[in-house]
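The complex appears here minus one protein chain, its other protein chains still in place.
So that you can tell them apart, the chains are marked A, B and C in the order they are listed, and the count of residues begins at 1 in each.
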């Protein structure tokens, strides 16, 4: 329950934070600390310094660009996100995810940036953000760059951030009209550690009214099953341009062709996890299709 | 136990790779190793901090070379950090290629202590990344 | 308010039997309790342990030079030093298991489970101790390990304790009735290859915390912490430290849960004591959650093999036989007592006539087991209940009727079991009916039918079980005839202070059961004072409380032994009050009654003396008393309650091992997602019968708590090890202790069958007998019919899904 020796630093601007991160060997960003500090208690990691960005106001903004893009500061807490009525209006999937995360104490501290930068297989936001084509704005000493989700989430506990870089914001493009996002997961107990998670986004033509149309674009992403969010391109292809109909959900069970070894842990075997990934995917597809038809 | 395998190409030839076994001095050039030295029993000791992890996870490393030849080598590696211990039996194969050497590796990995409990769902990938990284880095200084 | 006699000829019940608010609550609600890590101690230093990451390894070298460089480092303790300074802890088993050597640090320089302490480090602050421990370098030579009891009993298995020469610490055959006759003559015999009761623990929220102060002036160690059996701990500490019993003092204040697991706190306490003496500083060790999961004690894991049950055509169960392999982990600490404790409930809730069990306690390279709520009994109870359920399914009996027919019937009490235990009272059929009513059994069956084919599967389960309370420690002689234990006692002390205040002290130890409350209820009634006026000592103190050797919180006994001792002590005090009042009021002691804080002449209420005056005479004006009264009276009643036990027959393994038997019948309705195996509890009911209630509110609370331990164990909690012998459930992520959100609202009712053997008719309770494990296993069985068989006590979603697909159907056979 005790931390190793370390320095605590609290810069006031993102630039200062990035400077510290690149200057100080072994320094890491302390955002909400809801996972990082646990790792330190368990003596799994040994940073020389924690660079606290939680209070940097520039990182705590939630705002919208004119094109409808939702820009979430990296240090925005889950509870701030859940409580943002604008987010709920434009990107309900993001607000819902934030509102359902862990528990009320952790929601008050945990940040979307921390959730993404850790990229733990069980984390909620990476697969959702991958499905939403989010972009990750990153600040280094030589300026900003923007990463796509597949460039950002690169592996188990690994991201595309380079040493000394700081995630400053997550940008979620405006949802096309008629677009539906569904998230399904199987958890330990009623609402604990995720065993398998699937996020499906369906964009379709014919914006108004009810009834069927065609899928214009689709995303299908798994979480918790592999080390990093896994986009199922073949599923997405099979959905694309298809007519939105109740049978659509059953068309895609293409997990078997994925050549990645599923995560294993005490909660279940890899075979079960894989099967559950299919179940969650099917459910998410069904929910997305139903949402599209409605 | 986890079994991992990998392969990569390096411009160095097998002789150069084997030469690394000769002295810790050469290994000191590997960027993720610090304080490389030879211990009383002839093993190599160093502090290893893999680059791939988002938080520094330095390990105390003990490497003993059990067998080494032009076609391959066998190493026993123990890495400890806090109350976590990782034991790796590492088999390396060297195959000459047009551009140098193809190094193939196979590792039997046992993770024990806190890391085994907390890291169960990530440890396979982390160990894979760490072995791949250190081998490539080492080959690069050959 | 109802008024009835608490015990013949004494006083009326104003408070006993009522849901009195708890005396403990105010301080706990105001964050003013004092738990193990709360007590401020001057000049305190801290202990941290270096633990083995290996399941089995020889310690080749220990280098503490790094620790010596750490700021704040004070000193350390290594296994060699422990070998020199201490003797091994007492072993309960006879040969060959008694060759086991157990010490506070890796005994003999060998670590036998992952997480075993190898080095203890002391430093000025918590952080310094952590840093110093981190800097200790231990070199291990891994040894072959064994983590499965079934492999551990194979001839070529690695030995956990080389000197023992086998991994079997205890081996006993229990053979009651004539099992061969039953099997040969029964209409049906059901055979099951193997069932498994998994490893879990009640994991108290407060982990271990011990403070040791060595006072060189009087050569005395004072231990403060959650010691659940203070005198037995003192005995073990005295042996280990080679220190006089009289110079060891064990204190506890508030304890954040134990559930039996804190019976073995003397082990880390030994290391802290050695450091305290060596370094001349008070030492505190505060266990982390990970440490607690690794080494703080697990519940017994048990394999039941070659199980056979004999059943008649009419549904009467004749008998049962099985081989048990009880996986006790690396050390037999309280074990192998579990090897006999289960026989307290040999019959479970049923009229079994024949029972034969071959029982072995087996070492493995896993964390040692400690007693855990429902200790050793719930494993057997689960097996019996499981077999009843399996038999009903395989032979086509209605599970309700089948149980009811075989239950010990209300008119049969006191009922003597196959092994001579006496079930005191109960009404199981009524309890079951009430439980079924609470879940609306008929409605649940309709729901089951209605949802068929919907993707949701309904299962309805019954768990009937016993909570045996107040054990006869004579049963220890069944594992080792040399052990000098028999019967059971608890102490109590009640006195009148100088101003007339009533003080009460138990020898017991509480960790949430509300002892301060229940003691005050009975004392207030017996002395005719107000509940609020009784001062009950918080915690325990081996130097000052009324402890006997057997004192402590275990074996569901407080309502019998603890309260019994308090009653006896209060009677003594009342007698003395009567003596003093009689002499002052000029009547005979028999004329005095105690009412409203006064000693009153029964037929002349105007002649009365307040307790303050009674106390005043004795404390301040003893010359007022006639010499024969003054010589007798100290206004202190100290008494021991001795449970009426005889020494069991060690040859036949026969005798009464427990005084009271509370019963619990649970019923539940689960909803299973057929695609995932995920389970949701729709309804959960429990009916408790623990005899005459002392505080019904406290009883209900205990039932709730035991229920959740069972539910959580049945669905989530599993102290699972991987093939390397690594615990893969070392924290609350991977060891999922149920949260409020996982659980439904409970439906509770009770039945009152007073115990004829217990002082106030109240039975010990609170352990619950693992009823939810039985009920949930049965619910899964109900959901799948006989197309699969529920042969494991833990059923997480993956296993449930496999059950839906026919898991283990072939492992159960009707052989006749």
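Assorted remarks:
Rule of thumb we're sticking to: a contact is a pair of C-beta atoms (placed from the backbone, for glycine too) under 8 Å apart; a residue touches a chain by one contact, two chains touch by 3 or more.
The working rule: contacts and distances are computed from a predicted model.
The complex includes a chain that is not drawn, and of the options "SoxAX cytochrome complex subunit A", "(2Fe-2S)-binding protein", "Malonate decarboxylase subunit alpha" or "Pyruvate synthase subunit PorD" the UniProt name matching it is "(2Fe-2S)-binding protein". Within the entire complex, contacts from the absent chain reach the displayed chains A, C.
Across the entire complex, the residue among C:458, C:615 or C:698 in touch with the chain not shown is C:698.
Set against the missing chain, the residues C:270, C:288 or C:753 yield one that touches it, C:288.
Residue in contact with the omitted chain (choice from C:206, C:335, C:385 or C:576): C:206. When the omitted chain is restored, the residue from C:91, C:127, C:490 or C:767 that touches it is C:127.
Listed by residue number, the positions of subunit A touching the unshown chain are 1-13, 16, 20, 24, 30, 32-34, 37-38, 41-42, 50, 52, 54, 102-106, 108-109, 191.
Remark: the residues of subunit C touching the chain excluded from display are 17-19, 21-22, 24-35, 37-38, 40, 126-127, 202-207, 254-257, 259, 286, 288-290, 511-514, 693, 695-702, 704-709, 731-733, 737, 739-741, 743, 745-746, 748, 750.
Following the convention adopted for this analysis, only the chains that are shown with their structure count from here on.
The chain pair with more C-beta contacts between its two chains, of A-B and B-C, is A-B. Distance between subunit A and subunit B, defined via averaged C-alpha coordinates, is recorded as 32 Å. For the pair subunit B and subunit C, the distance between mean C-alpha positions equals 49 Å.
Across the assembly, subunit A contributes 42-43, 265-266 as residues in contact with two or more other chains. Taken residue by residue, subunit B touches two or more other chains at 82-84, 114, 118, 120, whereas all remaining positions touch fewer. On the subunit A side of its complex with subunit B, the touching residues are 26, 28, 36, 39, 42-48, 117-122, 155-159, 161, 163, 227, 261, 263-266. Interface residues of subunit B facing subunit A in the complex, by the touch rule stated above, are 51-58, 81-84, 114-115, 118-122, 124-126, 129.
Those residues of subunit C that touch subunit B in the complex are listed here as 50-51, 53-55, 114, 134, 137, 140, 142, 290, 722-724, 726-731, 733-734.
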